[in-house]
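Structure, as structure tokens:
Shown here: the complex without one of its protein chains, the others still in place.
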Amino acid sequence: MGIFPFLVVAWVVVAGLYGIVTSRDLIHQIVCLVVVQSSTYVLLLGVGYVTGGVAPYFFDIPLPAKAVDPVVQALALTDVVVEAAVTALLLSFAIQAQKRFGTLDPHELAEFKG
Amino acid sequence: MISAGLMNTLQVTVLAGVAAGATVVVRTRTRVRQVLALSVYGMLLAILFLVFQAPDVTLSELTVGAIALPIILLLAIAKVSKADRKRQQ
Partner (left out) sequence: MTPRQRLWFFAVAAAGLVACYLWAFTGLPGFGGYPGPYGQEILRVAVQQTNATGVVSAINFEYRGLDTVGEEFILFAAAAGMSVVLRKLREEREAGPADAADPRTVPPSSSAVRVAALLMVGPTAVLGWWLASHAQASPSGGFQGGVILASAFILVYLAGEFLSFRRLSPDALLDAVEAAGAGGFAAIGLAAIAMNLPYLYNYLPLGTIPGAVSSSGTIALISFFVGIEVAAAFTAIVSELLDQTLLRSA
């Protein structure tokens, strides 16, 4: 159990990158990018975990308690919401590419210049 | 309070589920099906974050990854497929 979460992170990153490299559709590429981003959340929370620790909320738990690291949770929390908005921006680029060039195939799009 | 041994088994199971879910999302090539797979993957991730003792991140991932992001994706797919169909006519 010592290293299993980090192996899962590596697997998710490689799977997402494989999807991006072998994709024939811009929308499929964007969803694979979302998968790669999600691996970073798992990595952050995996690094901050304390065995036997509780969630860092002390409304009803007396204070000297062993809790998991709250800093990485704060990072992951804002991350999740902001990267959804950035994905929406990427999708709007894909829509404009469709309108101007008529295709969403990255191999064909790579041949257009400007 | 869940004992340490049981928490370990739960965590390993959900981690394996997340790895399998990522593979399924990447291998689905149809657009709408991939969005549904992404929604299920988002729910699996939310369960994983809950088991890692992070309820705030669970709430974020559930609202964004299983609800808001699929809606945005489906709207963009509808726009792109309509333009595709118009172009073929």
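Letters are used for the chains, namely A and B, taken in the order the chains are written, and counting of residues starts over at 1 for each.
Definition applied: a contact is a pair of C-beta atoms (placed from the backbone, for glycine too) under 8 Å apart; a residue touches a chain by one contact, two chains touch by 3 or more.
These numbers were taken from a predicted model, which means no experiment stands behind them.
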Study note, to complete from the structure: Note that chain B touches the chain not displayed via residues 55-56, 58-60, 63-64, 67-68, 71-72, 75-76, 78-79, 82-83, 85-86
Review point. Taking the full complex into account, what residues of chain A touch the chain not shown?
Key: 1-7, 9-10, 13-14, 17-18, 21-22, 46-51, 55-59, 63, 67-75, 77-82, 85-86, 88-89, 91-93, 95-96, 99-100
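To be clear about the criterion, only the chains that are shown with their structure count from here on.
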**Study point:** Complex contacts: residues of chain B adjacent to chain A
**Key:** 4, 8, 11-12, 15-16, 18-19, 22-23, 25-27, 29, 31, 34-35, 38, 41, 45, 48-49, 52-57, 60-61, 64-65, 68-69, 72-73, 76-77, 79-80, 83-84, 87
Check your understanding: What part of chain A is in contact with chain B in the complex they form?
Key -> 1, 4-5, 8, 11-12, 15-16, 18-19, 25, 27-28, 30-32, 34-35, 38-39, 41-42, 45-46, 49, 51-55, 57, 67-68, 73, 76-77, 80-81, 84, 87-88, 91-92, 94-95, 98-99, 102, 104
